[in-house]
Each structure stands twice: as C-alpha cells, then as structure tokens.
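See structure below.
Shown here: the complex without one of its protein chains, the others still in place.
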Amino acid sequence: METLQTDVAIIGAGGAGLRAAIALAQADPKLRIALISKVYPMRSHTCAAEGGAAGVIKPDDSLEHHFNDTVSGGDWLCDQDAVEYLVQEAPKELIQLEHWGCPWSREPDGSVAVRSFGGMKKQRTWFAADKSGFHILHTLFQTSLQFASIQRFDEYYATELLVDEGRCAGLVAIEMRSGQMRRFDARAVIIAGGGAGRMFPFTTNGAIKTGDGMALAYRAGVPLKDMEFVQYHPTGLPSTGTLLTEACRGEGGVLLNKNGRRFLQDYGMGPETPLGKPVLKTMELGPRDRVSQAFWHEQRKGNAVPTQWGDAMLLDMRHLGEKKINERLPLVRDMSISYMGVDPVTDPVPVRPVVHYMMGGIHTDIKAATSLPGLFAAGECACVSINGANRLGSNSLTELLVFGRRAALSAMEYVQSGARPTGDTALAALGAAAQGRVRELMQRSGGTETVAGLRKEMMRTMEQHAGIYRTGEGLAEACGKLADLRRRYSGIELHDKTNVYNTDLLQALELGSMLDCAEAVAVSARERKESRGAHQRLDFVERDDQNYLRHSLATHHPGDAPRIDYRDVVITTSQPGVRDYSGDHK
Amino acid sequence: MAEQVTRKPYVREVPRLRWFFRHPRYLRYMAREVTCIFIGAYTLLLLVGIRRLAEGQAAYEGFLQALKGPASVLFHVVALVFALYHTATWFNVTPKALPVQIGEEFLPGRVVAGAHYVVWALLSLAILFLAGVF
Partner (left out) sequence: MSERLVELEVLRYNPETDSEPRFQRYSVPCQSEWVVLDALNHVKDNLDPTLSYRWSCHMAVCGSCGMMINGEPKLACKAFLRNYEGVIRVEPLAHFPIERDLVTVIDDFVTKLKRVKPYLIPKQDKPVSEGEYRQTPAELKKYKQFTLCINCMLCYAACPEYGLIPKFIGPAAITLAHRYNQDSRDGGRDERQKEIATTEGVWECSFVGACSEVCPEHVDPASALQQVKIKSTVDWYKEHLMPWLNK
C-alpha cells in the first residue's frame, strides 16, 4: 500500500478543517500538513450555512451577554469554561476572516454589520447576505491556496484510524478515483468531518453528512458525547428539506399556523411583538428547540397547514418588502420560488422543522484534544461542549473558526513535544488489516441486503422514535431496530465491485458510519430520563438537574450496543436557571 | 482493492470545424462574428473610393457609376443589414464590459446600451445633414 509521511493529517476540509490547516501553516511553515477530504473542499457542507457567525462587536454588547445567551440557550449543558473561550476568541476570528477577504455585509460607514438571531439578547451575528457559510468556506479555501505546506488529498475517503501503542498514528483512506488504498503516517490527526444528519430522512444536511469522522474516532475507542441532542431547525422547505435561514425571522419574518395566528405566543414566547419589529430573544427570535417544539404541539392540535408534503407552518416575510428581501435574503427568495413555487415577496412560504445539526459528537476537552493521544477534533463532529443541549444559531460557524484553530495549536504542541512516529512494521500490519476489511466488503457475495434498503429502514426508525418528542417505549424500539440493522449490515452485498469511483462502496461505508452514530443517538436518548433542550421526552417532561446535569458518553462496543457513562458539566458563573423567552424576561 | 491502477479517463473530442453546430447559441455567436467580413469588405470599398478620388475626376466618376450597378446595390443592402446586426449585438453587450456604478447601484444595462443607440442616431443625423440630405 502506498504510504505517505506527514506531521498533521486533517480529515475533513470544511470550515474547521481548512481553518486548522491555515493555522498550522501559519504557525510553522515547516510542518507537513495533509488535508484529506472525501469531497473537494468547496463542496463541504459549510457552504450551505446561511445566517451568519456570532461575535461580540457592538458597544452595548459584552462577552458576558454572549456567554449567558449561549449557556442558557444550551439549557445549562454547556461546559462554561469552553463557552468563555469561544465568546472571547470569536471577534478576533471573525476579524481575521475579514482580513482574509470575507465579504461581510457592511454598515453605511464601512464597518461590519451584525444582525439579530434566535436566542441572542443583542445583535452580534456577522453575516454575508444570506450565504455566510458559503462565503466563509470559499474565503478559507482560497486563503489556504497560498500555503505550500498544505498538501491536499481531494476525494479520499478515510476508513480507519491507525492506533498503535495507545496513540493515534495516522489513518488509511481510499483514493476514490482509483479505488486504491493509501496509508497516511501522521504524528497527529485532526478530525473535522462534520455531523451525521443524514441518518434522518428529512434534513437540511447534504448527502455527505454521514458522520464518518465521528465513527472513525468512536471505533478507535473515543466516546461520543451528548449524541441524543439533535437540533431541528424550525424553517426547512417541506419539499426538499433544505434550509431557509433563521435570518428570515431575524429580519422580521413571522410564523403563522393555519388560522393566521402567530402561535409562538401560546408557548411561553409571547407577548406578540409588532410586525416587522422583532424583539430579540422572544417570539420568532426564540431558540430553535422551543420553536420546533411549538410546531409539534400545534400539529397535534390540528393547527398545522396541510401541504402535499405533509404538515407545515407559514413563514410570512411579505411585510419586509422586495428591496430588503433581495438585499438580505436573495438565496431564500430563489429557493422558495424554485423548490416551492412560492415568492416570499407576495406569499407566505410553507416551512417545517427539519433535522439540522448535531450538538453531540466526539468528546474533546477545551483544547480540542480527545482521550486518544494524538487525536484532536473540531467543528460539528466534535462536542467540547459549547452548544450543550441546544445550539444557538450562528454559534456554529464561529465554533468552526475558534476550535479549528485551537485544534491546530494543540496538534502542533503535541507534535513539537516530540511525538515520535510509530514503527513502520506495526503500521503496515494495521494498514493491511484495514485494507482487508474493505476488501471483504467489496468482494462479499451471497448477501441479501442492500445499502439503500437498510438506510431507508434506519431513517424511518430515527424519524419515528428519535424525533422532536420521544418516549421510553419508542426509544427502546429504536435501539432494538438499530442493533438489528447493525447485524444485518454484514449481510450487504455490493452491486458494484469495480474500483474506479465506486459510489456503491462509498455509500455502504457511509451507512456503516451512520448506523454507529444512530445507535449512539438512540441509546443515549433512552438513558437520559429527562427533557432538556432539544431532547424532549413525553414520559419525562421536566429537566432533572439533580441526576442529569451531566454529559452522556457513549463508548463503542464492537458487535454490541454502546455503553453509556456520564460526566459532570463544567459550571463557572452561570447556575442553572429557567430559560425565559417571554417578552417580560430581563 | 486493485493493486494496479485501472483508471482510464475518457476524453471526448470536440469537432474542430463543426463545433458551432452543436448549440444554437454558438450559431448566433458565429453569425455575429461573420458580420465582420462584411464590415471589412465595406471598409475596403471606401479605401478604393478614396484611391479613385486621388486619381482624378474621371476615375472618381467611374467609381460612382459602378456603385449604381445592381451587384453593388445588392452588396450594399446585405452589408447594411449585417452592419446593423453587428452594431446592435455589440451595443447590447457593451454594458457588460463597461459597468457604471453610481453610488451603490450600477446603471441598468439598457441605459448604457440605450445611450449608445442615442449617440449613434445623433451622429447619423449629423452626417446625413452634412451630406446634404436635408
């Protein structure tokens, strides 16, 4: 097997991966960096983020406000030392992006503009029209091109980490175009592979969000933390599931039920605010979990708007006017017209909650280090945790930058501390074993299962039993079903057994990642007998700080369900309180 | 997993002489480009006229006579049509090459193109006036 030596291997070339690569290249030009991704960097799902990135810059805002909004938004499951670090680094990172050319939208005087976003007390969301993630990704990708020390491996799918003598020593990956496997011997590895929303049938996530990065770490023995917390974004298109940014509501859009009522006021987010004059942190600018949950209740009451794709609510932006929509929400208008046949300038747009983000992921400490020496993680695939039980919109893009850089610095420190490369014979054996496992899948015959078939069953299970509201019974059934799918996975026979760009194989491997992540989600959810943030149970409706002010840790047991342990949340200044998004909150 | 590389990217050849038949927009492009042959031919004709003028009155009168012949009239009509097409297509794409930003907004393309048409009309009127048409 062809082998490459490198100092730091980064798996995933989205916002976090690119930021890490640039940070490494700048900090030490002599470091060899291998940036490995299963897609070309500009295809990474960071490109689909729309609303913006949060960072304190207004004079009436403060790091303390950003901190408090994030911690209460996360229902106090955030590690507060990590949140302190995030809010402190955020403005610097966003200015750094601007220095790299990011086309942030501006105030008339030329300073960077910020807008309102859900759950935030002050305006602090930096934005680039409604394509902020797209511009951030392209700015980072284009900036990365000037560094000769960043060597890119585009369309390489990492299948396994190499772990030797208790530390991470590299990885093996398939070069998609030839089907050949390559071994990367690295002194440190950073995983920035994104989330796993595609385990659900209805999601804003693109095809590539299959949790491969999470699975790599998980199978190498690193626990996945807080996997049960899956965020539903309130405003996805019913036809495709794709995203209409929260900025629609930040700019003044409102949500209506079939009777034309702004129903959020019936769910603790009232009183009704004047049309077109949103008040921060209430009504339509409440946090995503509360808004999605309100829809679920309205649906049960029969107040949802029926569409050919199922129930929906109406996002009304007509009062914003054509000029404002074209300037601030052009992508939203284009998508509504193209995919729903509705022009937001003249009609309300049907929307519904869709799976959007995973708060959980690879357990890391505040320096982005995992429990496996030499392995680091950042971005949606990681869980530090700064998002706790529910993420506030526009904190994620900031997280990519802050922790992408942090992971790079930690990896560099690790490498410079004298991490010596593992012996070649040990790695050759590990590599050969990994290759053998892929070969077995490719050459298997007599199998009765298909990738698409198992994937559909997995999605149906997650949708039915691990959705916005869960029950003990439903979760138990999900766990059983997913365990069954896990066993049936070894019965898959590929239809395509050739080597060049084999996407049947790719999808089979991605399904394996999703099944592992899905099982971690379901089992963690079953064990958490409370409701907190995005994890809501009909059989345990209250938050239980006594027993559950703790993170869940799911540890992989090959051939069996994960084992769940708990870990205390780090509390510094903010004691758990009531999340108050009514207009009377202080 | 193959040990030998089995890649064999396939290159689809582009027909060098007939590529513009592949799509209507290429035909439109070639039509626009072909007009320059007629513009060029007319320019040559003007040069010949100047040459005849330099050769004296008889030569020049002969030139003017030839211009009245049927072949010449046909050529002029065809050349005029192509020149108008050439002019219109170029005026219409000029805004792309010359964006005019006033304040924050850009002037709409039709304003820039329209200005060209207006100037063209005025110049044409001026020349016709000088030529004694009115």
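Going in written order, the chains are labelled A and B, and every chain counts its residues from 1.
Assume a residue touches a chain if its C-beta (ideal position, glycine included) is under 8 Å from a C-beta of that chain, and two chains touch if they have at least 3 such contacts.
Since this is a predicted model, take the numbers as computed values, not measurements.
Participant: Consider the whole complex, including the chain that is not shown, and state which of A:243, A:466 or A:521 touches that chain.
Facilitator: In the full complex, the listed residue that touches the missing chain is A:243.
Participant: Would you mind spotting which of A:34, A:47, A:120 or A:434 touches the chain that isn't drawn?
Facilitator: In the complete complex, the chain left out is touched by residue A:47.
Participant: Could you tell which one of A:11, A:24, A:112 or A:534 touches the chain left off the display?
Facilitator: A:112
Participant: Among A:99, A:437 or A:563, which one touches the chain that has been omitted from the display?
Facilitator: Missing-chain contact among the listed residues: A:99.
Participant: Kindly note down the residues of chain B that lie in touch with the hidden chain.
Facilitator: That gives, for chain B, the contact residues 6-12, 14, 16, 19-20, 22-23, 25-26, 29, 33, 93, 96-99, 101, 103-106.
Participant: Which residue numbers on chain A touch the omitted chain?
Facilitator: 39-40, 42-45, 47-48, 92, 95-96, 98-101, 103-106, 108-112, 131, 134-135, 138, 142-143, 145-146, 154, 177, 206-208, 239-240, 242-243, 308-309, 331, 334-335, 338-339, 341, 450-452, 456, 494-496, 498-504, 507
In the analysis below, only the chains that are shown with their structure count from here on.
Participant: Rounded to the nearest whole Å, what is the centre-to-centre distance of chain A and chain B, using the mean of the C-alpha atoms as each centre?
Facilitator: 55
Participant: Which residues of chain B touch chain A in the complex?
Facilitator: Of all residues in chain B, those touching chain A are 1-3, 5-8.
Participant: Show which residues of chain A lie in contact with chain B when the two form their complex.
Facilitator: 174, 177-181, 435, 438-439, 442, 498-500
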